[in-house]
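All protein chains of the complex are present and in place, except for one that has been dropped.
Chains here go by letter, A, B and C, matching the order in which they are written, and residues are numbered from 1 within each.
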């Protein structure tokens, strides 16, 4: 078993027009930059992308015009003056938008990985998020029915990986990476370091090999968050 | 913040008659033996207990006649000749039984901890588990609606704990312990070792302190599984 | 054209004192989530004699003050992307686990910024309609899951428009979810009978507050000056 691909380009080569892609990273931390840039060069179009925000990790794909639909919890930034690439294209009608509360987004992706097609959540009751959704009452409280999210590909960044596909993230690099890695037909992980199976302590594996299809070693250094890039 | 209790007896002192109790452990591994025995001595009655099986961890509580309802995936053992304390009392009508597939049991407990009152699962469709349950079709497949499980108390065994209530399990000791620890009003953890906050690496905490109410140091040695105790 | 709203109050509480007032609500052992913006300032002023576990949506429990220049860990951030430190007893987990903790009711207090709060406790804090695109982030999950929600905001917007409303006019984050509002003029509790004024900032009168509040305020029998 050897899931190591020679390059990010090779790992994203079969991403097809119209594919659904989950993109890991949170305000740049744990962002799968090399896979994102490989995907921009690859050029598959009409992508549906799932990312918790639109401003940082999504920027290269949106600016390249590859994204036609966005599922996100942060389409815009109420407190920031400048307009992002997403907002510009969204307002021009080039990108469809589905706004999802961040916890519901995480839970829908987790459900996709866990074989749970739908679940009830209290989040969003009485807001625009509830529009068009079934609701039900349990024990005297109203909840919304939410559907799982799955993807054709998930792009994630891990700190360490082995050739079986076991992944360990570093600190807040875990966030959405560890959830998205479970919910795609093909999960592609870039890793700062690739080690032999057994070198990641079995207690320290965050994403078991069963979920991961491809592993690529990062050619650049360790990712860094944008200092003070407050949303 | 100091959640350390002086003894197992003190930690279970307020368990009340009729309480719902989750009991961790899997075939004896990660079993919260000291808390179980303290609960037997405490003597609260008419307990509803949630454990994946009935033969090992539950035996002291069942033999003491404290359990009136059992939610479990292994009420009996088709391949074993002898009859267990549970089977004897169940057949005598002294204990009510709810049989739940093990994955559904884990997911219902996880849902209880995660604020998800109900979810759909493919497990059990077309079996006796489906009786009396709502079902729905998603993407051409039938699923059952299952409800969350919560408890008044969860008894779990951790390998290490700190006084904030952070827990780390050892190897397959994680199993149901880490799930149940999230789903009770009061989670009580016995731990082989109690350390200062910060001594468990933040990457190695399996149950964050937010979930844990009480911590007790084990007075006996490390738990061991029953060698070859195949069910 | 003159503004239809009263003049902004001449001498409102500075942000630092608003945050200090909120800080008094935090008790040893609590799990607290700080929303983006003003609430994040709290992380730096929690007294050393109590243990508070700060929860961050991106999968951290127990983070601490901002990291000093040159001592930032690249992978240790708060949800706003700022580099923070860790307190002893911290833990990391993924985003699904992070919001499981929120919805599961393990956050004792969520301190959130607000655009509007209604007298029923409805909160609007994610979208200004004329800007068109907002960001929900984790706010809807927090108001659905936290045991108590404290909204912290300026009492009016820059043009003097009240933010404490009979009904919110902006898209809601959640209904009947705010318990307490801390503003630069006052502390207000949301009760089943509407908004109750419980504390006034130094130099602020009941009339000053009511004049700048769209909803009707009742007065607490224990109405007092804010302590910090």
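To be clear about the criterion, a contact is a pair of C-beta atoms (placed from the backbone, for glycine too) under 8 Å apart; a residue touches a chain by one contact, two chains touch by 3 or more.
Everything quoted here is computed from the prediction, not taken from an experiment.
Participant: So which of the visible chains would the left-out chain be touching?
Facilitator: Missing chain, whole complex, touching shown chains: A, B.
Participant: Which is it among A:35, A:58, A:85 or A:114 that touches the chain not included here?
Facilitator: A:114
Participant: From the list A:87, A:107, A:146 or A:162, which touches the chain that is not on show?
Facilitator: Per the contact definition at the top, the residue touching the missing chain is A:162.
Participant: Going by the contact rule already stated, which one of B:32, B:115 or B:173 would touch the omitted chain in the full complex?
Facilitator: Going through B:32, B:115 or B:173 one by one, B:173 is the residue touching the chain not shown.
Participant: Name, in rising order, the residues on chain B that touch the hidden chain in the full complex.
Facilitator: 26-30, 52-53, 73-79, 86-87, 90-91, 97, 99-104, 106-107, 109-110, 121-129, 170-179, 206, 222-231
Participant: Using the touch rule from the top, list residues of chain A that touch the missing partner.
Facilitator: 1, 110, 112-116, 162, 164, 166, 182-183, 196-198, 200, 202-203, 205, 208-211
Convention: only the chains that are shown with their structure count from here on.
Participant: From chain C, which chain is the farthest off, judged by mean CA positions?
Facilitator: B
Participant: Provide the C-alpha centroid distance between chain B and chain C, rounded to the nearest whole angstrom.
Facilitator: It comes to 37 Å between the two C-alpha centres.
Participant: Quick check: how many Å separate the C-alpha centres of chain A and chain B?
Facilitator: About 33 Å, centre to centre.
Participant: Chain A to chain C: how many Å between their CA centres?
Facilitator: Those two chain centres are 29 Å apart.
Participant: Would you mind listing the residues of chain A that make contact with two or more other chains?
Facilitator: 107, 121-122, 170-171
Participant: Where does chain C touch two or more other chains at once, residue-wise?
Facilitator: Only 60, 92-93, 99-100, 102-103, 144-145 qualify.
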